[in-house]
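Rather than the whole complex, this shows some of its chains in their spots.
All chains are identified by letter, namely A, B, C and D, in their written order; residue positions are counted from 1 within each chain.
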Amino acid sequence: MSKRLFVKGNEAIAMAAIEAGCRYYFGYPITPQSDIPEYLSRELPKLNGEFIQAESEIASINMLLGASATGVRAMTSSSSPGISLKQEGISYMAGAELPGVIVNISRSGPGLGGIDASQADYFQSVKGGGHGGYHIVVLAPSSVQEMYDLTMLAFDLADLYRMPAMILGDSVVGQMKEPLIANKRPQTELPVKDWVVRGKGVGEQRVVKSLFLGDGELEAHNNRLHDKYMLLSAREARWEEFETADAELVVAAFGSTARIAKTAIMQARQEGLKVGLLRPITLYPFPQRAFADLTRRCKRILDIELNNGQMVEDVRLSVARDAEVHFYGRPPGAGSLPTPEELLEQIKKHY
Amino acid sequence: MQQVFKRPVSLKDVQTHFCPGCHHGTIHRLVAEAMDEFGVQQRTIGVASVGCSVFLYGYFDIDVVEAPHGRAPAVATGVKRARPDSFVFTYQGDGDLAAIGTAEIIHAANRGEDITVIFVNNTTYGMTGGQMAPTTLVGQKTSTSPYGRNQAKDGAPIRMAELLTQLEGVAFAARVAVNNPRNLLDAKKQIKRAFRYQVEGKGFSFIEALSACPTNWGMNPIAANERVGGEMADYFKLGVYKDTAEF
Amino acid sequence: MGKIEIDELRCKGCGLCTIACPQKLLSLSEKINNLGYTPAEISDPSRCTGCALCAEICPDVAILAFKNKTVAHK
Amino acid sequence: MRHDVFIAGFGGQGVLLAGNLLSYAAIIEGKNVSFFPAYGVEKRGGAAMCTVVIADGEVGSPVVGNPSVAVILNQISLDKYGAKVKPGGVCIINSSLVEVSTFRRDDCETILIPMNEIAMELGDARMVNMVAVGAYAAKTGAVALTSLTAALKEALPERNHKYIPANVKAIEAGAGRVTR
């Protein structure tokens, strides 16, 4: 076993970005993710990379767009209000089929809200907070190790599918420290980036754009994007199942909530309740099949989120017709993180 | 006979979508000539903005990245930092650069990004149908200032060349016009000088080009052209505002 | 001494060349091109000096200019 | 086994270092651990707090509602966290700074240790956190004292390694105050 480091979730993301070959970072400070730019402002210069603290989140996402158009691996990070500001840029990147990793260590809202852990940006992330009906890859780590591993995966998926990829975390997974094995970047076969701008030289002109004005052109483009999303969905959905084999009630939860729920499930098992966990790791593509398959047998789902009900819609859209989907949500804010004890109670209530 | 005027190599041989008498065409050509002069076409990455010049890639035979409205300087920053060996310029209208993109141009300029910015000031939003721009002259009627720009409510037209000159990161800034041969030949000179800054790695260079928009000014091309040299140049004084390098 | 070629399909009839020509040789014709514009024409080609100012000012690069035995004007 | 603990005090009392040290010790023992600090607004007004969960298997929730143990270094922390300890749990309290007379938890074991005095005696008031961690480890067996002392090298920046022997003493002094 390689050495286990002891690392903060946010720093794990920064470390993984470097391991994944990312040398360009553009960001604007915001709690609770500032550890990421702080780490990279120290490390990137040593690696001949570029760290820019931009004038805003909007500038950051557009610097990312520019850097990504040249073919390099690049990243930005922010938290909820800042991510809202990036929505136009994300839509442009999706439209121009640009890879690029966006980290949202989300906080509680709406508006200025607070800085506590929240999952209320689920819809924004997976349904497209920006205009025009696109999708981006959305990964939801629930441990420091996953903060690291999924960041590397985000870079790979972004390059493989030529689309932005988001890490959606919160202050629980961002601020906590856990043992980390700093895995090497996976050996992924990546497509050649034959679309990047580089100065045409004696070759063909290349244009990175999302404007399509010819008759039928934009529709065809959108249909191609849609096909890509379907492919992504078929190939890349990831999830974790825990004690589902004999479960009579399965908890659906992602990220930090899934961690809290896990303890509650262990407690329930100790009390003899057959409870399991289905944790989506990719929020987009959503693991629909996993829910469909599971609910062919287990008909009771308890969806738990740090919001007033968002992922639960995707769960409902995925389960077997005769499955019951219950919801328990804690909208976020100071002092509002649910405890395992509290979730155990909910489990018992719906068991 | 010798050909004394020809189409620059960097400019594609196609019809543009610009209206008759629109100076965008002229400014495009001057930029292409500068590209030819410095031999940078093959390593140029142009950053197109949103406005009448959005089809940059249709006219320049170079690689192009399209930026969201106003964000070209940020996109160019990303491009240039990732590919410092490329020649990077943005081409932006006055709505794009002086309104929605104010923060991006100021900070790219302040950082002294090694890029060239071509700023086309036609005192209106051309592409969207002639609304008031930050550069619209006081009293000028536009589709959103039907009673004329009112300085008390709308403020005075903003002078970007002068404003940017204040920033240390700006190495070169000039305002030019292409409304008559004399101004045009000077414009050509200043655009080349701006390019030279980048070619020699001397920092951020900025050209503000006054431009006619006959369509949205509701004028014929000749009258529009005259307005450029008249009330426009009276308010937006032509000249070199900053020139920090010795070549 | 000079000569210009006007591309009638590119010309949009803006008339800017007509005011740029120091010899006042250019004017807009009556005929309409395929896009509905009235292209410029030269009235007395023999008086053209090849100064190329019309070409310089044309926003549509619709004019090419030639001159006898002089260095190209840049 | 699964151990969870709140450690709370003023900023400056070394609460986060204590949590880190405990975590490193757990890692040295091959265990899993999760360290979750309060941050941002919560820590305004100079409060510091963290949760540490140590487990042989999966740690599960890094968030704990009712910890089995709370290590309380100042008065405010007792007021805020004292009531949260699980029935049957343990409160390890820095009696140098905390008035416990109003604290009513018959269902918990309360261990009072004059940590400031002990630390002072050992020569540095800043070692209060070490006394506390020592007491916690000795009381719960969550980690061995030897792991704690081994962990000091990881938890302390290089420039402070010279204080390790003093810290070890403080840990031991804390441990000496409890019986398991």
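The criterion applied here is as follows: a contact is a pair of C-beta atoms (placed from the backbone, for glycine too) under 8 Å apart; a residue touches a chain by one contact, two chains touch by 3 or more.
This is a predicted model, so every value here is computed, not measured.
Recorded composition of the complete complex stands at A x2, B x2, C x2, D x2, labels matching the chains displayed.
We adopt the following convention: only the chains that are shown with their structure count from here on.
For this pair, subunit C with subunit D, the centres built from the Cα atoms lie 87 Å apart. Here the spacing of subunit A and subunit C, counted between their Cα centres, is 60 Å. Chain geometry summary: the mean Cα position of subunit B and that of subunit C are 25 Å apart. Touching two or more other chains at once is no residue of subunit A. Contacts with at least two other chains are made by no residue of subunit B. Interface of subunit A with subunit B (complex): residues 24, 26, 50, 52, 54-56, 58-60, 62-72, 74, 88-89, 92, 96, 197-202, 205-211. Residues 41-45, 47-48, 54, 57, 61-68, 71, 74-83, 86-87, 103-104, 106-107, 111 of subunit B are the ones that touch subunit A when the two sit in their complex. Across the complex, subunit D meets subunit A through its residues 20, 23-24, 27, 32-37, 39-42, 58-66, 154.
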